[in-house]
Structure formats: C-alpha cells, structure tokens
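Every protein chain but one is kept in place in this view of the complex.
Presenting subunit A:
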C-alpha cells in the first residue's frame, strides 16, 4: 500500500479576524479626533515644493498603485503610502528625480505597517527599473521616518469604511461588494491631488455613498437613498451634509474621468489591457472593473 504525505501548509497570508468590539462609537470618535493629526498640508506644491507639481504626484501615485496591485498588497497599503508621501512633501522640498524613491520608500513603510509579509527593498528597487538602490531606499526610509516624526499610525479612509458599513442596514452579502467598491474609490481619491486636504473620514463617507449609489443598493426603508445616507453619514463624521455631498460628487466625476482615460488607454494598448484584466478579475482594485 502506498502512503502519501500531504502538506497542507500553504503560503497564505494570515489575517486576524475583524474585531467587532472595535466598531463602536468610542473608537470612531477617537479616530475622528486622531485623523486631524495626519493631514498633509493642502498646498505644499505652492508653499514647499519647487520642482514637484501636481502632475508628478499623479504619475508617481499611478505607479505606486500599479505596484501595490501587482504585489497584491493589502488594500490599505496604497492610501497609507500616499499619506506618508504627502506628509513628507508637506515638510521637505524634494527633487523631482527623487520622487519615485520617495514613493517606493512610502510603500516600503506602509507595507511593513500593514502586511504580514511586507514588500522587500530589493523588489521595490526592481520596480523603479533599478534606478535606485536598496541601500538608498533604506536611507530614504530613515529620512522619511524622521520627517514623519516616526508617527506612522495614520488614520486612513479604510479605517472608517468598516465603521460606516456596520451602521448601514445592508445585507451581509452586499457588504462585501460595497466594501470593494468603496475601497476602490478610496484608492482613486488617493491618486488625485484634489483630495489631499480632505479628511479620511470624509473620503470614506463619500466613497461609501458613491458606492451605494453606483451599486443601486436599496433597503426596505429609504435609509439608503442618496439624501438620507449623506445626511446620516455626515452626522456620523460630524460634518456638513453639503460638504459630504460635494465630496461624493467629486469622487463620482473623478471616477468618470478615470474611466474615460482608461478607455482611451485601452484602445491604444489593447493587448496590455487583456493581461491586466486577467489579474484584476477577482478584485476590482481598478476602476475599470467597476460597472456603473
């Protein structure tokens, strides 16, 4: 008789269960208070930077998102890295040629903060087409840490999404897709300069409202109507409903323009898109995967 040994261990990422005890109002209030400490300066392009312009932030952000997606990073890594990047650029004038180094460094840090198996310096350097060296990345890491005052526990929109979802009268099955869409909106916002000064709670709320609208989610009562939902969430984040509405609209128009760009892009690089679609088939981390 032949005996076979099965090895059931696989290289899966171990995650802790969501602790529902943390989804309470006390935590939410603390986060609302804490998020203000991690806001970048809204106009650092004008006040701090000499070489770096908004367009370059978009370029580096797009690249970072691509790397995060390809490496299947946790969803929070990209927005967190962008928060580090913006906070760094808020205080430190940076050369254009070092912006990618900074972007890689921020991913390096964010990945270490959020992932059980973080990105390696070597891999990140490969993604820069080896234009930077691992040793430089590590020195940049130290510099970034100093400039960020070693405070990496930024509050991100992701932290709020769970809280909001817990408050909505939505069936568990819809929650998953709603979460995915909201997370995609959050990532999209992180690539856009207009949201730099926007508090994470606002981005999260706007993303959730936009996702609910986009998915045509309905509830038995009218609590999920755009108006009621906006009103409700604006209360939760202690903000003005009009503010939240304009944030939501901004997100929707950003999505629209991204989709348009993506379409143009896909015509020019048809073959490349096919590859990308295969990769993204299960997780709509890319706006192109959202059907509205």
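Heads up, the rule we're going with is that a residue touches a chain if its C-beta (ideal position, glycine included) is under 8 Å from a C-beta of that chain, and two chains touch if they have at least 3 such contacts; residues count from 1.
Simple rule for what comes next: contacts and distances are computed from a predicted model.
Within the choices "Cyclin-dependent kinase inhibitor 1B", "2-oxoisovalerate dehydrogenase subunit alpha", "Ribosomal RNA-processing protein 43" or "Vps33a protein", the name that UniProt assigns to the complex's undisplayed chain is "Cyclin-dependent kinase inhibitor 1B". Considering A:39, A:85 or A:101, the position touching the chain not shown turns out to be A:101 (whole complex).
Considering A:29, A:43, A:135 or A:176, the position touching the chain not shown turns out to be A:135 (whole complex). The chain omitted from view is touched by exactly one of A:49, A:71 or A:183, namely A:71. In the full complex, subunit A makes contact with the omitted chain through residues 11, 13, 19, 22, 27, 30-31, 34, 56, 59-60, 63, 66-67, 70-72, 96-101, 108, 112-114, 117-123, 126-129, 131-136, 138-143, 145-146, 149-153, 155, 159, 162, 272.
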